[in-house]
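A single protein chain has been removed from this complex, and every other one stays in its place.
Here is chain A:
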């Protein structure tokens, strides 16, 4: 497992003693300034049926593995079950390889790879049903998978995760390959252990099984000493655009992007669990290549949250209202006392005091409501034409005078979590979305939240090979303040309408990003600066092609603050890596 990343928690509840509205509550300790006291509570409401086994799932973020996770179940408000689960330290890693394999051994050596690699062996049933719950996974290895064991939600989650940047390794085991040998040669032949829905992901079709006299060619490619002996492989037929490694002229490794999407899919035609590969001293380099380099985060969530927090000023109208009320009160009192300078006048002034005692608490309530604000920025990155886009929303809720807040993250597909450890924070996972409630004391800094999800959106931007023309398709949305960004240069494009737009680009139109002349007081510009100058900027700007960036209109807010009198600030940024054609 990984610290601070949502993990799928599946709890099998024994038969409960009563029927009715129930709730599973998970208390996850977090590291915070008040050690031992910071707990984030995740609650999943469900309808209990007496004497029936029930499986309840919840994504949980574990930030402090030293303390156990506590799980409680209440029915009609009464606690009926309670347990705790400790996290074993050896399961905590900096990078995580998850292997779907019947053999729960064989990858122990991976911990020698850089980045404190941890390995988890799971069954198909344990694979998540939300793609965001793969966030902790650096490489998913599928070795033994009964396609029928994956339900539609799991298939969809896996497909979406890979298309939005996940890394998948499929091991075409010889036995399975043998089964599929009947389909050898058929153009539509697919990997051995994946449901049909995932077939488009694969970089190669699987052909017949062959026994190669030696695997020494792999040692020549990856180093180390390969034990002698034959190697049984499933021959691969790489699809268009896929890279491959051949052994004795037979493709045994193929890798490519997942068709439409930005992830990486690798297929091995051999089983690294089996000899001679299991004893091969160079196998770590092969695994290191499969694992890839640690991806830099594309969104500097902490940096954005800090900038959002600085951008939540008090509503000036609030000041004006309070000033007006105070002036009116004092003026009425003094005016009455001046007009009627008698004991009766002084007594009448008490009526004004009474009226003010009734009105000022109402004014105070208005001030509180209008001062509690929510600022949020959503970064949308289309998944390479897959019809969906990754949406990452960072929000900061400020309750300047202290008090309870209730933030709703919708739709339910957006997985929301606190960005920093927070005491007294409760996340309720409902059908319509997540509701996050907590308390901020007066003077507490704004509380940041993060939501990650996918939204249906097809947007593309194609740059001609000579770099002089740009075709952008924004679908039904229009974008403002659009620009091309690449490294430290930008090309302003102003606003773009919905639908398809063609623009000619002038070579001298590129300017230094630092000299774009935007006023620094512009909140959205300052937030964008964090995106393009913060910790994740390199991942965005130093790609092979420029990225199109613009502010999108017409996207519904992800977070809403209950009872807020002020609308808050909101920005939706579209980031589309340009394709070159």
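Definition applied: a residue touches a chain if its C-beta (ideal position, glycine included) is under 8 Å from a C-beta of that chain, and two chains touch if they have at least 3 such contacts; residues count from 1.
Assume contacts and distances are computed from a predicted model.
Missing chain, UniProt name from the options "Circularly permuted type 2 ATP-grasp protein", "ABC transporter permease", "Anti-sigma factor antagonist" or "4Fe-4S dicluster domain-containing protein": "ABC transporter permease". Listed residues A:54, A:111, A:274 or A:337: the one in touch with the omitted chain is A:337. The hidden chain makes contact, of the residues A:1, A:49, A:92 or A:322, with A:322.
Within the whole complex, the absent chain has one touching residue among A:215, A:356, A:505 or A:576, and that is A:356.
Residue positions on chain A in contact with the hidden chain: 33, 314, 318-319, 322-323, 325-327, 329-330, 333-334, 337-338, 341-343, 345-346, 349-350, 353, 356-357, 359-361, 363-365, 367-368, 371, 398, 400-403, 441-445, in rising order.
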